[in-house]
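Of the protein chains in this complex, one is absent; all others appear in place.
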Amino acid sequence: MDIILGIKVEDGTIIATSKAATRGISVLKDSDDKTRALNARNLIAYTGESGDTVQFAEFIQANIQLYSMRENDIELSPKATASFVRNQLATSLRSRKPYQVNVLIAGYDTKTDTASLNWIDYLGTQVELPYGAHGYAAFYANSLLDKHYRKNMKIEEGLGLLKLCLKELETRMPIDFKGVYVKVVDKDGIRSIEGY
Amino acid sequence: MSDPSSINGGSALAMVGKECIAIACDLRLGNQSLGLSNNFEKLFQFGDKTFLGLTGLATDVLTLSETFRFKNNLYELREERSIEPSTLANLVSSTLYEKRFGPYFVGPIVAGLNSKTNEPFICGFDSIGCIDFAKDFIVSGTASDQLYGMCESLYEPGLEPEDLFETISQALLNAVDRDALSGWGAVVYLVTKDKVTKRVLRTRQD
Partner (left out) sequence: MSRRYDSRTTIFSPEGRLYQVEYAQEAISLAGTAIGILSTEGVVLACEKKVTSKLLDNDGSAEKLYVINNNMICAVAGMTADASILVNNARINAQSYLKTYNEEIPCEILIKRVCDIKQGYTQHGGLRPFGVSFLYAGYDDRYQFQLFTSNPSGNYSGWRATSIGANNSAAQTLLKKDYKDDLTLKEACELAIKILSKTMDSSNLNSEKLEFATLSLSKVNEGKVLHKIWSAKDIDSLIKDSGVLDDKRDDDD
């Protein structure tokens, strides 16, 4: 029942991930960050089988950073990053024990000055979307975003829209997800937004 | 319910006309009942006049489209010409059969014109690569039953390009409207001997 939610706006992409780490009926932690920075302008957010998630995200993180080390600090674009992650999941799907990890990748491409949000599930299904979420949160968040999302929104407006989604999720989700961490990826890099 | 070939939904269709072919697909990508994207094309071009349609499990649609791009690019460099539709059909067949005991969950279709004779060619496959040659139409995807019905009633042999476009569009549109997992937009490619035209169809968005 983890929540990971992404909204792409004109000049960046917003990612929100729930703080609760749960196991069975217990909340083990209320400050769990379900994201990893892959490089300066690529952020991965993940949910799924505990154990697999962090292992997979850090494996991807290590590979993306290895690429930059080999290539004189040139960084992989969001499109290439997402394709690489998809490829890893699709390969894993037909292995003896597949990673059960669903991810969102928020990125900002400095070559084309465009923000992007990639939705990838554990099967390796990949789509580039204006907004998206995994799990049950998707049902509530998507219907709200379908109604209120506009192209060419600024980050501030996107954050306003995110507030709306979180209010709905707090009302409708059956368990307390302990609030969210919010991060923005834009031309200046990855930054956290406080106060959520 | 957890049948891999109907998790994501989507349909495709190809038809033969008079010295032309048309191939079409819907644009939906879903996760069970939840629609994710209305911009997920399932058709891929190879060379000037050949198309491959891939329906089924979306991850396999992506994997196979990348695999065939890989194989086709090497083919073009080696042969210094583009691939013929019938050659592509055999490439698809053998690639799928390699995974006979752990198949890709897809329903591919191939449609194109021969580069020299401009003779139309269409065919479909099952998930392990058995080729289904046809001289009229080929259907595939979660709305395949509905597509069979529409094609059986609307199709006639020897249609001119514009009439073929109308026929394939109506067949696809009305079939996907009766399938909860297909729809959300559609595209049609019309291939004649000297031109390929792409048309994006406006459809209901529910």
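The first chain written gets the first letter, and so on, giving A and B; residue counts start at 1 in each chain.
Following the convention adopted for this analysis, a residue touches a chain if its C-beta (ideal position, glycine included) is under 8 Å from a C-beta of that chain, and two chains touch if they have at least 3 such contacts.
Keep in mind it's a predicted model, so treat the numbers as computed, not measured.
Chemist: Which of these, A:Val27, A:Ala80 or A:Ile193, touches the one chain of the complex that we don't see?
Modeler: Going through A:Val27, A:Ala80 or A:Ile193 one by one, A:Ala80 is the residue touching the chain not shown.
Chemist: Among A:Arg23, A:Lys111 or A:Lys151, which one is in touch with the chain left out?
Modeler: Answering carefully, the residue with contact to the hidden chain is A:Lys111.
Chemist: Which residue, B:Phe70, B:Tyr97 or B:Phe133, contacts the hidden chain when the whole complex is considered?
Modeler: Counting the whole complex, the residue in contact with the absent chain is B:Phe70.
Chemist: What residues on chain B make contact with the chain left out of this view?
Modeler: Touch with the absent chain occurs at residues 66-67, 69-70, 73-74, 77, 80.
Chemist: Can you list, in ascending order, the chain A residues touching the missing chain?
Modeler: So the residues of chain A touching the unseen chain are 71, 74, 76-77, 79-80, 83-84, 87, 111.
Throughout what follows, only the chains that are shown with their structure count from here on.
Chemist: Once you find the CA centre of chain A and the CA centre of chain B, what distance in Å lies between them?
Modeler: Each chain's C-alpha centroid was found; their separation is 32 Å.
Chemist: So in the complex, which bits of chain A are touching chain B?
Modeler: 86, 89-90, 93-94, 119, 121, 123-127, 129, 132, 138-139, 142
Chemist: Which of the residues in chain B come into contact with chain A in the complex?
Modeler: Contact set of chain B toward chain A: 7-8, 29, 31, 34, 36-37, 40, 57-59, 62-63, 102.
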